[in-house]
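Only one protein chain is missing; all other protein chains are in place.
Right after this comes chain A.
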Amino acid sequence: MSQYDILIIGSGPGGYVAAIRAAQLGLKVGVVERAYVGGICPNWGCIPAKALLRSSEIFHYIEHAADYGLKAEKPGADVAAIVKRSRGIAQQMSQGVGFLLKKNKVDLIWGEASITAPGKVKVKAVDGAPKGWLPAGDFEAKHIIVATGARPRVLPGLEPDKKLVWTYFESMVPEALPKRLLVVGSGAIGIEFASFYRALGSEVTVVEVMSQVMPVEDHEIADLARKRFEKAGMKILLEAKVASLKKGANEVTATVELKDGSKQQITADRVISAVGVVGNVENLGLEALGVKIERGTIVTDGLGRTNVPGIYAIGDVAGPPMLAHKAEHEGTLCVEAIAGHHVHPMDKLQIPGCTYCHPQVASVGLTEKKAKDAGFELKIGRFPFIGNGKAVALGEPDGLVKTIFDAKTGRLLGAHLIGAEVTEMIQGFVVAMQLETTEEELMHTVFPHPTVSETMHESVLAAYGRAIHI
């Protein structure tokens, strides 16, 4: 029997960050993991996907070497090597998480956990325990944090089969490049894989049920993105849905219902189902304990507390947005609240989102539509990359920074970026929002020259009719 202050189920970005924070606060903490140390993010999500996309990006640049005055003969892509690199990075990151947990003296328990009663966790043995992890058993903890993450959503008729119909797991480790690829869903996961495979030469069709690609993004940015995807050769069907799939020996024919009600047959070698993720709420004993679950995720109060005292939930399993950085922050808040710190739930409007398609898309806060629906009177600034020297020098003149301000107060309501390196730039606006700056402070901020980030400054100026380079 072990006695913990906090026992965390799941070692993903929510779980391991919560564990380390708890250890920093001097709490005795354990983490239970059943499959991937560090969770999906470093193993089968963010990180290996970025590794793949880096390969396709460099491939893209080599293909366009002549644009930069360079000669590169017949570039080719070695899918096996690309995947190997990606897996190596995933392994490195996963081991890194294990190392950090050990360094912080977090007890690591291998197995599948369920909560048998408040304060009591039973861990069943499963295979694959890494070295140094504690075996299964019964554990006790004053506080139990469920950080079990999410898994791909399965739509009826679109069930993944690991061979022809892929989820992100199979998409991450292709044995060969599918000649024709059908991607269902144009959220971050779908559109990133679509970009990756398209860049390497696959014929890619994206089917999206909503009226824009990347439905959570600002419509203007999404429209620009769609045009760029189409220019790159992607076929995009909006307000369309896959009615049925007919599998052949090594190909799939999808019947796609279009906006006008007509049907189209699309034959592809592989299908990627990227229709969202659902929380891992099952087999944890939550139902028996009466933990409230709505729409497949655990209901919490914003500081991770469920309706059952002593049981907490963070990250994907605690509801959207299902993003690693949201999980990390939620885990930190949850642990600090347990430790008696005075913390406030995070403002979900200040959680940025980044998509590493080509061009990249990054955003934070309200879209123009949502801001209007919320009743704000808006001042909107737009600044295109063509007006930025660094972007043009990079050969990346296509891009836009859109900023949305409350006309009454100067509050930055949202920022939406598309173009090169915008995923590294959005943070400037996130800090601005967190510190509650108004347009005035942003205008008075000196942005370094020459950087693409100057487009952020210009966009703010543009919202007030003061942009210089346009």
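Assume a contact is a pair of C-beta atoms (placed from the backbone, for glycine too) under 8 Å apart; a residue touches a chain by one contact, two chains touch by 3 or more; residues count from 1.
Here, contacts and distances are computed from a predicted model.
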Hidden chain of the complex, named as in its UniProt record, picked from "Multisubunit potassium/proton antiporter, PhaC subunit (TC 2.A.63.1.1)", "Methionine biosynthesis protein", "ABC transporter permease" or "Acetyltransferase component of pyruvate dehydrogenase complex": "Acetyltransferase component of pyruvate dehydrogenase complex"
Option touching the unshown chain, where A:N307, A:T423 or A:T438 are the choices: A:T438
Among A:G96, A:G137, A:G302 or A:G410, residue touching the chain not depicted: A:G410
Candidate in contact with the missing chain, chosen from A:K227, A:K348 or A:R466: A:R466
For chain A, residues in touch with the removed chain: 344, 408-411, 435-438, 440-441, 444, 464-466
